[in-house]
Structure formats: structure tokens, C-alpha cells
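Structure record follows, encoded as C-alpha cells.
Here the complex is missing one protein chain, while the rest keep their positions.
Let's turn to subunit A:
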Amino acid sequence: MHDVVIRVRGLRMAYGPIQVLKGVDLDLRRGEVFTLLGPNGAGKTTLVEILEGFRTGWSGEVEVLGENPARAGDAWRARLGVVMQSWRDHPRWRARDLLAHVAAHYEKPRDVDELLATLGLTEAARNRVGVLSGGQRRRLDVALGIVGRPDVLFLDEPTTGFDPEARREFHLLIERLAGDEGLTVLLTTHDLAEAERLSGRIAVLVAGRVVTCGSPAELARAVQAPSLVRWEDGELETADPSGVAWDLHRRYGGPVPGLEIRRPTLEESYLDLIDETRETATVGGTR
């Protein structure tokens, strides 16, 4: 399949006796925004760093842009964009100097000033990187990640420290890059609203395994966190809200006064899923 940009099969990784990844499978398609969700310590960072080619010592099959990240060279690296969490590098450089320097590593970089303008950094361009505000610093990181026109972009918690407007701008930019230029994005985030807004598909990684993978709606369905059905005389948590509503209709012999059905949000589904997985793991552990 030529459209698969990242392909992972049976990926395992251990730090000493501790298994961090226990057989991960993933497929990312061209132009897709894919979110990796999971609690701290689930192995997200390790997984992403393996894909970026910064970790060796894993086993399984991993292909990013058709190559094994552990062995790929500079031509491959030039097609990757990386935005890591909480970067503090190059504090003495001026923002524009750093962006221009990074751009010069690539064959056909984006226009530096245009990119600064797109990310709202024109006024900060002459400032030293070390004195930028948290949000400006983060936007500069994003600019540094996409200045080389990558085919794959890794985003780790990209919008931490953004105000709502900057966040919306950023989401529009990512959507545009994925839609128009076929950029494939692997996003790691704790922000479920962001995941729901941006991504076609979401994978949930818990304790080194992908426990579910699909669209936000599929994720919610797969987990089946209970929906809440509420009406004038009572309320009920149920996995089958439609059935309950039908029963109520029959009981009332017509419209149900004050009927309200609330489906679980992605966040509820997600938290439910993590709890469930943890319980299973605990039961498995005591056996």
C-alpha cells in the first residue's frame, strides 16, 4: 500500500526488565492527522521517539516513509518534522536567525518571513529565543518543525501554553497542511478536545498496548461509556439510550416530558477506557 506513511507491527521495547511497548500495531495514511492518546507512562514518548529514529534496541517491524528509522539517513530525516515537548534550545539566538538557520538545512524550505507571519511571530522575530513567552516559544517550535516542508510531522503536546485564539489558528494551519499538502501528522496530546477537533483517527495507548483505534465517534462507541437519559420523573445511565427512550414513550403513551439524552463525551469514553484497562491489568496481575 503506497499510501501508508507509517507502518508498525508487533513493536516491542524494554528498558531493562521493564516492558514499555508490548506489541504495538499502527498504520498512518498520507494526509492523515492521527492522535496518540494515553496516560503518562503509557509509552507514547518512547513510541514516537522510535518512529523519529532516536531510539534503538526495539524489536518488531517499523517503517516510516518506507525506511527503518533506526537506519535511515539524512535524505529521510529531511522529510520529517519534529516538534518536541518543552524545548529550551538556542536561548541566545534571535528567533528569525534560528528559523533561517534551520531552514538552510533543507532543499526547498518555506519562506521564513511568511512562516513567521503565519504563526504570528513577526513582531517577535528580532527577539532572543530565551525571552519569548511560552506561547511564542511553542509557535516558534512549530515553525521550526514545518519550515523544511516535511512529509511527516510529529507534534508532541503542541498547543500547551497557547491562548484560545492561537490554538484555533494553529488548528487551522494543521488542517490546511494536512489537506492541501498531504502532510501526515502524528499528534500526541492530553487535550481531548484538540484530538477530537483535529484528528481523523485516535489511538489510545495504555500500558504499552494500543487498546483501541478509530475515529472519535468509533472510539466513543467502542468503549460504550453509558449515556445518560433524563426526564421529568427520573434519570438512568444506560448503554442503550434509544431502547430506554422507546420504553419511556410506551410507558407515557406519547411524548416523554423533559426527555434529554446525553451521549458520553470523548473524554468520558477515554477515562472509562483507561479505568477498564487498568482493572483488567490488575485482575490479570493477581491471578
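Basically, contacts are C-beta pairs under 8 Å (C-beta built on N, C-alpha and C of every residue); 3 or more make two chains touch, one makes a residue touch a chain; residues count from 1.
One rule holds in what follows: contacts and distances are computed from a predicted model.
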item: Identity of the absent chain, which is to be given by its UniProt protein name, from "Transport permease protein", "Tat (Twin-arginine translocation) pathway signal sequence", "WD40-like Beta Propeller Repeat" or "Anti-sigma factor antagonist"; value: "Transport permease protein"
item: Of A:Leu36, A:Ile50 or A:Met84, the one touching the omitted chain in the full complex; value: A:Met84
item: On subunit A, residues whose C-beta touches the chain left out of the figure; value: 52, 54, 74-75, 77-78, 80, 82, 84, 87-94, 97, 101-102, 104-106, 144, 148
